[in-house]
Each structure stands twice: as structure tokens, then as C-alpha cells.
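Here's the structure we're looking at; comments come further down.
Note that one protein chain is taken out, while the other chains of the complex remain in position.
Moving on to subunit A:
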Amino acid sequence: MKLRVEGLSVRFRLPGAVVHAVTDARFELREGHCLALVGESGCGKSVMAHALLGLLPANATVTGHAWLDSLDLVAAGERTLAREVRGRRIGLVPQSPAAHLTPVRTARAQLAEALRELGRPETPDELARRAGLRPGDLDRYPHQLSGGMAQRVANALALAGDPPLILADEPTTGLDRPLVEATMAELRRLCDEGRAVLLITHDLRAAEQIADDVAVMYASRIVELTEARTFFTAPRHPYAAGLLDALPTRAFTPVPGQPPELTRLPGGCAFQPRCPRATALCDEQPVLNGVACHHA
């Protein structure tokens, strides 16, 4: 299994504006590997994941390619995506899982249905246990689940079809530390058994635990793509450094300034208005070569 994303861009049309949600994304993810995708709220992480699965609304335009082995996910039709890809070749843990569960059915019924549709032999209890749920939790309806329980149900659903590629969008939301560690261990185990994981997370400590590589996104672009070890010890992009400094265990200070408006991005480096290292050179868009910065 190999995912090769080549020049993937997503635009949303709104009355009087175009949102640049993902711009020219390029990366590879192979079996056995975990790539963490991190970046500021609103920079385009979830949209990128949804674009790979054809789950964007009608006002979105996707260009470029995303090769899942020989299938281009961007060009593939809804039928192919629904029948062959979603749940079978790519599992998605959606962000805000509680909003994606069916309100009128218990967690067990939803897991059972997913397993049946995918033709899997496991029982809901076995699947749930891998996600850190007790069998008793499964008898509840979504509104009766705590935030962290809903998250674990969503994690279990994404694993139901045993997909070779897992897109996990904030899979540890609402989980306590032992559950975060168990979830990360499970994802790492899946990688070690030959699957691949794209881990979108705000939890840098969790990312550090399992990621081989880290992609840092800012204002719709990947601005640094590097080995995890390098990112955590010596990030090169000024935004990446600012992100790490904002951790409660470090300076706990936000990156100064306002987030960029994706409807009015500047011609040059989008980080320029907030960047301590900016010079006149930065009026030109830097290209990604490990890092996209004129002064890194």
C-alpha cells in the first residue's frame, strides 16, 4: 500500500469569496508508516482528509492527484469510493465523532452494522475492546455517551473493515492519558503490522509517541515535512517553532497575531505578517524542500 499525494488543492466557493483550504499538497505515506499532520486550527487538515475520501460538499473543487496504489482518489467516482474505498481501503476517524454517530441507534448496533456491511467476522465487543471500550458501554445511545466514549466508538468504527490506510482526525479527543497511550499503541501496532496511518492531531505528545514523520501545515500549505525526531528537537520553519513553544509544558504563549484569512492570502509566504524572521525576500512564495521558508 502506498498513498502518493501530488499537487492536491481544495477550493471552496462562497458568495463573493474563494476559500483556499488546501494548496499544492505533496507527500507520500507507505505501509508501516505513521505520518502526523499538525497545524493551526483552520489551516486545512480535516479538509485534506475529507478530500482523499471524496467527502467534501458540493461547493468544493479538488484538483491534483492522490494515488492509492494505482487508483487516483481525486478522479475516482462516488460509486468506487463508496463501494471499494471508504471503510475498506481507507478508514476515517472523523473529528467531532459524536456528531457523526446515528442518534437513534446504540453504539453496539452501529458497530454491528458496520461489521456486517464490510463482511467482517469480529463481534462488536471484540472491536470495541481494541478501542478501549467496555462491552457495557456499547448498549448506550450516542447522547448517553461521554465525549471520550463517543471518540472510542468512532475509533472502533474506523477499524471495523481492517483498512490498510487509516486517516485518524483527532482520535484522542476527550481521552485521558492512559486511553491516549492505549490508542496510540493500537495505531502503532497497526503500522507495525503493515498498515499506514495519517494522524491529524493537536496532541504533540501523542504524535511524538508514534509518528515516523511530521507534516506541518500553515494556511493551506504544508510548510515543513520532516522526520519526527527533527521536528520535535529542531523544527526549522518559524511557525513550527512557534507551535511547539505554545505547549503548556513550554512557554504556553500563542503564535502572535491573527490567523490568516484563507479567502485573502498574500502572494508571498502566508506566515509573513506573524514571522519574526521575515524580510523582503518573503514576498515571494517559498517552495517546499523539507521546509518552505526563505530563512530556515
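Quick note on the criterion: contacts are C-beta pairs under 8 Å (C-beta built on N, C-alpha and C of every residue); 3 or more make two chains touch, one makes a residue touch a chain; residues count from 1.
Operating definition for what follows: contacts and distances are computed from a predicted model.
Enquirer: Absent chain per UniProt: "ABC transporter ATP-binding protein", "Phenylacetate-CoA oxygenase subunit PaaC", "Rieske 2Fe-2S domain-containing protein" or "Xanthine dehydrogenase"?
Expert: So, among "ABC transporter ATP-binding protein", "Phenylacetate-CoA oxygenase subunit PaaC", "Rieske 2Fe-2S domain-containing protein" or "Xanthine dehydrogenase", the name matching the hidden chain's UniProt entry is "ABC transporter ATP-binding protein".
Enquirer: From the list A:V153, A:A168, A:V255 or A:A278, pick the residue that touches the absent chain.
Expert: Touches the omitted chain: A:V255.
Enquirer: Touching the hidden chain in the complete assembly: which of A:G147, A:G194 or A:G290 does that?
Expert: Here the residue in touch with the unshown chain is A:G147.
Enquirer: Going by the touch rule given at the top, which residues of subunit A touch the chain that is not shown?
Expert: 12, 14, 17, 38-42, 46-47, 57, 95-96, 98-99, 134-137, 139, 144, 146-150, 152, 170, 173-180, 202, 204, 242-244, 246-249, 252-255, 258-259, 261-264
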